[in-house]
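One chain of protein is taken out of this complex; the other chains stay put.
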Amino acid sequence: MTTLLTAAQVQSYLADIFPQFNARITALTPNSAILELLADDAHLRPGGTVSGPTLMALADAAMYVAILGNLGQVALAVTTNLNISFYRKAGPGLLRAEARLLKMGKRLAVGDVLLFGADSTESIAHASLTYSIPDTSQADTAP
Amino acid sequence: MTTLLTAAQVQSYLADIFPQFNARITALTPNSAILELLADDAHLRPGGTVSGPTLMALADAAMYVAILGNLGQVALAVTTNLNISFYRKAGPGLLRAEARLLKMGKRLAVGDVLLFGADSTESIAHASLTYSIPDTSQADTAP
Amino acid sequence: MTTLLTAAQVQSYLADIFPQFNARITALTPNSAILELLADDAHLRPGGTVSGPTLMALADAAMYVAILGNLGQVALAVTTNLNISFYRKAGPGLLRAEARLLKMGKRLAVGDVLLFGADSTESIAHASLTYSIPDTSQADTAP
Partner (left out) sequence: MTTLLTAAQVQSYLADIFPQFNARITALTPNSAILELLADDAHLRPGGTVSGPTLMALADAAMYVAILGNLGQVALAVTTNLNISFYRKAGPGLLRAEARLLKMGKRLAVGDVLLFGADSTESIAHASLTYSIPDTSQADTAP
């Protein structure tokens, strides 16, 4: 299966709306997305570990990209709930977020995201997210 | 890899401490567990859908079994946080819970559980759980 | 402000749909509800502490009652997300759940619940819940 929007199209859209967020989409299917983000000094806590808000933002973006890939169009989906557990530390380097859609409903989308640091094959954090999907009549205004 | 405690041993332990909970362990590895529960009238809401508390209890038990399998001994682990999203309905029949351990630390264990109904290959709910693990010195009292 | 449905009316409705759940509504306002549940042997874990699923079910019911009190009618609201942290133990006795509505939207209701044991003024667990509210056209079928 392919997505109606390519990874490059979603990437271009993200760059428009989140110009300060440099995550790169490395995979996109109708039910999943993988994003990478280079964690540099701006993303680190004292001690050199990646900050919680950096991981939250990356998880949020990965889920959003997965939703756009599934919908095949740009939609004004908004996060209604995010739950994240942090259980390993990550240092500077390339972070990776693997999002999977568990349910793509008319009103709500549910999914989860595993986060990985640069230096390990083990995940460092796990997030569960719910997005609210706008009415189709509104989503028709997508580009 | 095998677990130090077999599924049958954990099953026997569960029957002792949760005599009213009839979930059956169908798989156990050091990082995962699968449980099944036959949802009957006692587990249903009006309208015939499985109740939320039934799914929460099953998710909680699946994670607990996965922890015991990993530790290789019975421990007084307690749930400190449970987050669950419900996104499809399930009717009466055989429920299945698939738990995976994401981190087995000295003090905290983190994992998630996918729940499935009898009539679908799609998951119906997803839970993220954190357990607090007692000090090893206390856990030494395990059978 | 008063609620369109009295506590007694909601209580009677609960008894119809959850005949096995003996929680009692002791307060109901448009934005809050208090429920009590007598925790007996059926609700206890080995060691005599109230089980997690008992507290989850009580939190879920308290939020549901608060929603009904706010809507002023019976609605088929369903839990979409429940997050609960357990941080003190409770023994047998009268449990109390205090629910407050944080947002009563057209599609989603958000609130939280503090849970108390019989033997302390300190809370033992805290839950955050999201309910999905059915379309008004459907809710009009309420009694």
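The letters A, B and C name the chains in turn, as written, and every chain counts its residues from 1.
As a working rule, a contact is a pair of C-beta atoms (placed from the backbone, for glycine too) under 8 Å apart; a residue touches a chain by one contact, two chains touch by 3 or more.
Here the structure is a predicted model, which means the values were calculated and not measured.
Asks: Out of C:Leu4, C:Leu76 or C:Leu102, which is the one that touches the chain we can't see?
Replies: The one listed residue touching the chain not shown is C:Leu102.
Asks: Considering the whole complex, which of A:Ala7, A:Leu28, A:Met56 or A:Ala75 touches the chain not shown?
Replies: The one listed residue touching the chain not shown is A:Met56.
Asks: Going by the touch rule given at the top, which residues of chain B touch the chain that is not shown?
Replies: Given the touch definition above, chain B has residues 80-81, 83, 107-108, 130, 132 touching the missing chain.
Asks: Can you list, in ascending order, the chain A residues touching the missing chain?
Replies: These residues touch the chain not displayed: 16-17, 20, 42, 45-46, 52-53, 56-57, 60, 78-87.
Asks: For chain C, enumerate the residues touching the unshown chain of the complex.
Replies: The list for chain C reads 81, 83, 85, 87-88, 102-103, 105, 108, 110, 112, 114, 122-123, 126, 128, 130.
In this section, only the chains that are shown with their structure count from here on.
Asks: Considering only mean CA positions as chain centres, point out the chain farthest from chain B.
Replies: A
Asks: With chain centres defined as C-alpha means, what is the inter-centre distance between chain A and chain B in Å?
Replies: Comparing mean C-alpha positions, chain B is 28 Å from chain A.
Asks: Can you list the chain A residues in contact with two or more other chains?
Replies: 81, 83, 108, 130
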